[in-house]
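Left out: one protein chain. Kept in place: all the others.
Order as written gives the chain letters A and B; numbering starts at 1 within each chain.
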Amino acid sequence: MNKKEMISTDNLTFEYIRRDEEGNVEGITTAIDNVSLDVQKGQFIAILGHNGSGKSTLAKHFNALLFPTEGSVWVDGMNTEDDSHLWNIRQEAGMIFQNPDNQIIGQVVEEDVGFGPENMGVPTKEIWERVEESLKAVGMYEFRKKSPNHLSGGQKQRVSIAGVIAMHPKCIIMDEPTAMLDPNGRKDVIRAARALNDVEGITIILITHYMEEVVYADKVFVMDKGHVEMQGTPREIFSQVDKLQELRLGVPQVTLLAHELRKSGLAIPEGILTREELVDELKKIYR
Amino acid sequence: MLRDITLGQYYQTDSIIHKLDPRVKIVTTLMFIVSLFIVDNFIGYIIAALFLIMEIKLSKVPVKFIFKGMKSIFFLLMITMLFNLFLTPGEAIIQIWKLTITREGLILAIRMGIRLIFLITGSSIMTLTTTPNNLTDGLEKLMNPLKKVHVPVHEISMMMSIALRFIPILLEETDKIMKAQIARGADFESGSIMKRAKALVPLLVPLFISAFRRANDLAMAMEARCYRGGDGRTKMKPLIYQKRDYIAYAVVLLYIVLCIVIGRILL
Partner (left out) sequence: MAIILDHINYIYDADTAMAHAALSDINLAIPDGQFIGLIGHTGSGKSTLIQHLNGLVKPTSGNVYYNGKDINDPDFNKKELRAKVGLVFQYPEHQLFETDCFADVCFGPKNLGLDKKEVELRAYEALKMVGLPDEYFYQSPFDLSGGQKRRVAIAGVIAMKPEVLILDEPTAGLDPKGRDEILDLITSLHDKMGITVVLVSHSMEDVANYVERIIVMNKGKVMFDDLPKNVFAHYKELEEVGLAAPQVTYVMQELAAAGIPVTTDATTIEEARTEILKDFNK
């Protein structure tokens, strides 16, 4: 096992048995089908896919919340199925979930952030230090005495992120952290995630269906029907607009506009990611 | 609609009572309730009243705020008093139509009224000056000896604090579902009791489903954050007795002794 790999899966397959109301077996659903992927330390990874593509199920394997039916998952060189590593894995690979309300345990912001370290048995004085630095890292320090119920969705998600940072993870897996937020909240959460990746070097795995959010990723995996359907840099992925549309993923407006203009005969390259790029390209060919 | 309901309301201010260890406040409240049943004469009640006034003064919670909470139990108080007033046999002093007020009834009613008012005021001072999670922490620590007889003390207190965290969320959700069903023509306000009970189904079913979904999510989030029960857990805010807490215990002890002496021995 290469030490540079944060997470790696080897022919991971996950199946679950569907039962009807009487508990009889109705069939078997394969949520993840033979996925092998590697995530290097310090990377910002995005996993795209629509609902039911298996991306959330995959994420739950990285934190040892689910275990493979076949194949294996390694987190920092530890096999998730090895019980003796369970708590190390959960400490190293933190997890943020979709619903901001349902993952905050504390009734005061700072107490929620302290929840993880408390579980890990960190001494009291150090918990306070960790809480302070974590809340500052996500820009929520001034809200430390507030009740989570008085925060906006985006603020709640940032508190959850602080709660994970306080456990000193090497990697944070975010399972659609922005799906229930408004545009401002979404921006704040993504900004916080990028800052953690840049400044602290924490590996980020962002699971989302918003394509705008993956523009800055080092690598993108596109999931469909339990498979990894596409992988590459954002530019490589965004160059395949037709394929993305076929997978019913929402392509950002600029990328789509660039694609349409290219189809209509303008000399614009594929894989335009930002509006600055598009405007520059258009300016180039206008002169 | 449901915003008026307040549970374990906390009044934010900076006072010596707020700063006391929650264990002190729980013990004090219990002792005060016991004292109300020890003292059986007016001098005793005056001492209890003085103790309460001292507590209120020290807590800096406005008297108006304390008695606002009393409104909701006013009805209960009146019923208790009226029952005692009219239904206690003894020496009749006033007769109105078929109802007789007896001397014993009058005394009993007054006594019950005073006890109830004191009891509620005493306990609301505790809830007004202690945050709910502080309170659960205190309870957990106080009940700690029960662990020896396999009472899941940590789990009980964790459950209490999660419940407190989710009550406002579920109240808000109830409000929302109710409005949504009203928008679909539901009627929660008219009809017979049976009809009204039936009308609650479209409210309660979604509410329960939501509560279960939240519980499921929360359990997973807690697991992901290394939660594995109370063993080996440290505390961010451990409870440690300060000098003021010992002083408070001494005051309470003094008060109880005084109550016993005056209520039981002298008279």
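In the analysis below, a contact is a pair of C-beta atoms (placed from the backbone, for glycine too) under 8 Å apart; a residue touches a chain by one contact, two chains touch by 3 or more.
Predicted model, so just to flag it, every value in this text is computed and none were measured.
Can you tell me which of B:K147, B:K176 or B:K195 touches the chain that was removed from the display?
Checking the options B:K147, B:K176 or B:K195, the one contacting the hidden chain is B:K176.
Take the complete complex as the reference. Which residues in chain A touch the chain that isn't displayed?
50-52, 98, 152-153, 179-180, 182-185, 209, 248-250, 252-254, 256-257, 260-261, 264-266, 275, 278-279, 282-283, 285-286
Need a quick check: the contact residues on chain B for the chain that isn't drawn.
Counting over the whole complex, chain B touches the hidden chain at residues 3, 173, 176-177, 179-187, 201-202, 205-206, 209-210.
Rule of thumb we're sticking to: only the chains that are shown with their structure count from here on.
Show which residues of chain A lie in contact with chain B when the two form their complex.
For chain A paired with chain B, touching residues are 63, 65, 87, 90-91, 94-95, 97, 99, 101-108, 110-111, 114-124, 127-128, 131, 148-149, 163-164, 167.
Can you tell me which positions in chain B touch chain A when the two form their complex?
Contact set of chain B toward chain A: 131-133, 161-162, 164-165, 168-169, 213-214, 217-218, 220-228, 232-238.
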